[in-house]
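Of the protein chains in this complex, one is absent; all others appear in place.
The block that comes next holds chain A.
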Amino acid sequence: MSILKCSDPIALNLWYAIAPLDEVLIGETAQTILLEQPIAYTRNHTGEIVAWVHDVASGGNPETDRLPIKERYGYFWTSLGTPDADIFPIPEYDEQDRRNIHAASFGVNVSAPRLVENFLDMGHFPYVHTDILGAEPHTEVKEYFVEVSKERDEILATNCKFWQPMAAAVASGGMDVDYVYRVPHPYSAVLYKSNPTDPERMDVIAIFIQPTSQETLRVHMLLSLLDESNDDISIRLFQQTIFGQDKPILENQYPKRLPLDPRAETPIRADKSAIAYRRWLSDKGITYGVIPAAA
């Protein structure tokens, strides 16, 4: 394998979702980039997905430059290193009555951690997702809890509530929506959101980020919903509208990499989960996609 541009051992040894399974077709080779490294993938005639390090000159060798593969949550995942952990669990994905939908893969000119923070953030709903996920004057971010689970090595924000005029495709009229957020992977996050049809259970939305460089990314968005009344297209359109509203904000953040120095930006109480996330990244020693705090 040629020398990798990414030198962050933690980032190299993570699993990354690359493409939805049903878009990897027999006999068709596709190319993408992971951590600045071009890679190629296809589905061979036995139906197995194969991915390898792509070399611009030679095309690379699917046998000798072969990358590890896992199929999980409707995507295939790979790694440029040797992951010492499995992909994090999302138990709800396997529940029989849920609809698991690949909502979209988006390219964004920003670092992966900036996108994770945006995903954890509720305060922007009335301003960025006006009249959909929030509306003035209902702008308050109420107190919520954040913990870093040592055992699972993930961040958990619970008891989050936000007033939403139209919280999901099936919602009609405003309501206080409950959220739970998980960050089980430095560049992935999962949110649970109360569901208008079933008070006991929650919809799940996950983002799996494929950093293409320190300051650019592709994000794959998975939905695992209890919605029975909307078709896939309208559900996708709803999520894509939301995402399309975040994209210009994300691309206008400066610097593009997430600064981990506590004096780089000004947190408020509403940013508790983001503060925990930045500390967690700092403690891990992540350097890819961030500006590490000076020692």
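Going forward, a residue touches a chain if its C-beta (ideal position, glycine included) is under 8 Å from a C-beta of that chain, and two chains touch if they have at least 3 such contacts; residues count from 1.
Methods note: contacts and distances are computed from a predicted model.
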One chain isn't displayed here; going by UniProt, is it "Rieske 2Fe-2S domain-containing protein", "Heme exporter protein C", "Multicomponent Na+:H+ antiporter subunit A" or "ABC transporter"? "Rieske 2Fe-2S domain-containing protein"
Of the listed residues A:49, A:128, A:155 or A:260, which contacts the missing chain in the full complex? A:128
Among A:13, A:240 or A:253, which one touches the chain that has been omitted from the display? A:253
Looking at A:138, A:161 or A:279, which residue reaches the missing chain? A:138
Considering the whole complex, not just the chains shown, which residues of chain A touch the missing one? 117, 122-124, 126-128, 136-141, 248-249, 252-255, 259, 261-270, 272
